[in-house]
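Shown here: the complex without one of its protein chains, the others still in place.
Moving on to subunit A:
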Amino acid sequence: MLELKRALDAKGHCLLEMPSGTGKTTTLLSLIVAYMKAHPLDLTKLVYCSRTVPEIEKVMEELRKLMNYYEKEMGMEQNILGLALSSRKNLCIHPSVSKEREGKVVDGRCYSLTASFVRARHAADDATPICEFYEGFDAHGKEFPLPPGVYNLDDLKEYGQMKRWCPYFLARHTITHANIVVYSYHYLLDPKIAEVVSKEISKTSVVVFDEAHNIDNVCIDSMSVKITKRLLDKCSNSITILETTISNMKENDSKRLEKEYKRLVEGLRDATIARETDMALVNPVLPSEILEEAVPGTIRTAEHFVAFLKRVVEYIKTRLRVQHVVQESPAGFLRDIHTKVCIDRKPLRFTAERLASLIRTLEISDLTDFSPLVTVSHFATLVSTYTKGFTIIIEPFEDRAPTVSNPILYFSCLDSSIAIKPVFNRFQTVVITSGTLSPLDMYPKILDFHPVIMTSFTMTLARPCILPMIVSKGNDQVAMSSRYETREDTAVIRNYGNLLVEVAAAVPDGIVCFFTSYLYLETIVSSWYDQGIIDQLQRHKLLFIETQDAAETSLALINYIKACDNGRGAVLLSVARGKVSEGIDFDHHLGRAVLMFGIPYVYTQSRILRARLEYLRDQFQIRENDFLTFDAMRHAAQCLGRCMRGKTDYGIMVLADKRFSRADKRSKLPKWIQEHLKDTNCNLSTEECVQICKRWLRQMAQPFSREDQLGISLLTLEQLQSEEMQKKIQQRAQGVSF
């Protein structure tokens, strides 16, 4: 809190690593809310970004608790409005639209019911369907702001039902005056969405990125485009649709096209201020780079623009017809497209905007079919805007199946700082936090910013409730490692199996294992089956496996939890970087031990990764190995953190690879794990590991009451105010910040 306060005072950015399950969210919320109350002019808004919908809900729950506490202590209604925002899919209450499963379909159908031209048509002709909820909101909702309080997604829906207002647009509208907004990363980082949703958030806001250990990847994904052959074929179809619509419109209603044309000639961006419902297509380029200029003459008329699009698509098709992998820079691409099909850079830059304008003019209400074309237009705009930090890779086939032709064009962003830069520039304080951010100095480098505070916190614990160990060899003294050279070695696989069997015999309830990849998981499980290890394992616990299929995995998870709850005990085999490793918590008996088999390096042969590593090396002087190790260790730490969700929880963390004990890997673990990783536990064999486990579990199984924690990890108000404690806190605060 002290560090956060300093950062807020300094109006600078900060990077905080806080162990999971220690009340990270509550801490952030309570301090920032208190700060907002104390300095209402310096800090007007809190934007809290989380990753998934359940996480957003969790934050809202914490906020509600905090507000209730305020009310109880201060005895009056608090004048603070907090709300969660999600996509239309999660907020729609229209009886038929909300039944749709896919987000894109919901967006498209919503657009077809609420776009301004549809509503204009409805005014003339009652048969045109519109959304009554949006109409209700439009008629009354704007004058009456949401009363103060805390609204999660369900509350918004309920409120919407009651008033017959559309909750989605209500939430979007309310963002401008809400004190606390909770939503997903993409609403700020993805320029396509940020432009629409987060444009009006003032500078005096504080932005919190929670669970931000993957933030660089989110940034990169938001600026990258992937084009396949199928997508291009769909594009051709959409272009034909555009052509016919244009010719129809020319015959029936040529005025509208003329109007658009005139507007473009005048160089007015959007003469009619775009209504919120009409913003279905947007520019993928960051706000600072958008041109304030008229659309070039080559693509001014609708027919010319469609012909232009056709040329672009055909050109990309020819590029996809390669026989070998091609990698080139945006500059090379631009030159080639100029010589082959005579397309200049400037009209290319306007593609996304021109397409949006055309679709608006044509009053096409069903947008779902056009998404491939939109993707291509984004690509065209991005490639002509950014010449640095991007690369184009064309692969004629996948590496795993070189005979099957499946050409893909990757337009890949290499520099994660491009997407996040506007966020850092725009807001006075950006807080990046997670349970696993170590090594901390990597993030400022790859995101290219200067934090004023950069801290890793540890836990104050009444008992040593985590037990990290590095197991480097089996009972037969063969080194355990997932190194590429030894991963097929039966001795290594057998040793991994024995380790799991022996740990499963000693540890009660649930055990979670992480492998480096799905492929590795499958090969290991199949050879365990041959070696009879699976049978041995099933004598102790039930076995569940995570697969790439999300439905299958969630079924496995449900049954895993069931098996743990009724005391049978279970083992879950999953994959680092998979769904289980990100965002699913195994608290208390669900995860008494985590085993990490091997170091989860990324697939290093991927060309996109290679290109990114090269870029990092050239631009930021980060060596390839440093980045790979950093990436592997943050994922390993993320997996280990799954079993530790609070102070009363306890769990074993086994790192089963010889390479973990090297200084460069060990030092990259979060501080709160390193603190408990003693030197004596760094080079164990299976047998020693089990011995230590047993002793430790006996100690942990003793009754643990509130009184034990009092004075150490739990403080009463008197204790907190006592001089001795104050001194201690002061000391720690100073020690920690450097």
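Here is the rule we go by: a contact is a pair of C-beta atoms (placed from the backbone, for glycine too) under 8 Å apart; a residue touches a chain by one contact, two chains touch by 3 or more; residues count from 1.
As a working rule, contacts and distances are computed from a predicted model.
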According to its UniProt record, the missing chain among "Auxin-responsive protein", "COMM domain-containing protein 5", "CDK-activating kinase assembly factor MAT1" or "Large ribosomal subunit protein mL46" is "CDK-activating kinase assembly factor MAT1"
Given the contact definition stated above, which residue among A:Thr387, A:Thr648 or A:Gln674 touches the chain not shown here? A:Thr387
Have a look at A:Ala34, A:Ile241 or A:Ala307 and name the one touching the chain we're not showing. A:Ala307
For the chain not shown, which residue from A:Val341, A:Ile408, A:Ala479 or A:Val602 touches it across the whole complex? A:Val341
Using the document's definition of touch, tell me which of A:Asp448, A:Asp489 or A:Asp708 contacts the absent chain. A:Asp448
Missing-chain contacts on subunit A, rising order, are 236, 265, 267, 288-289, 291-298, 300-301, 303-304, 307, 310-311, 314-315, 317-318, 321, 329, 331-332, 334-335, 338, 340-342, 344-346, 349, 385-389, 405, 415, 441, 444-445, 448, 450-451, 454, 618-621, 623, 734, 738
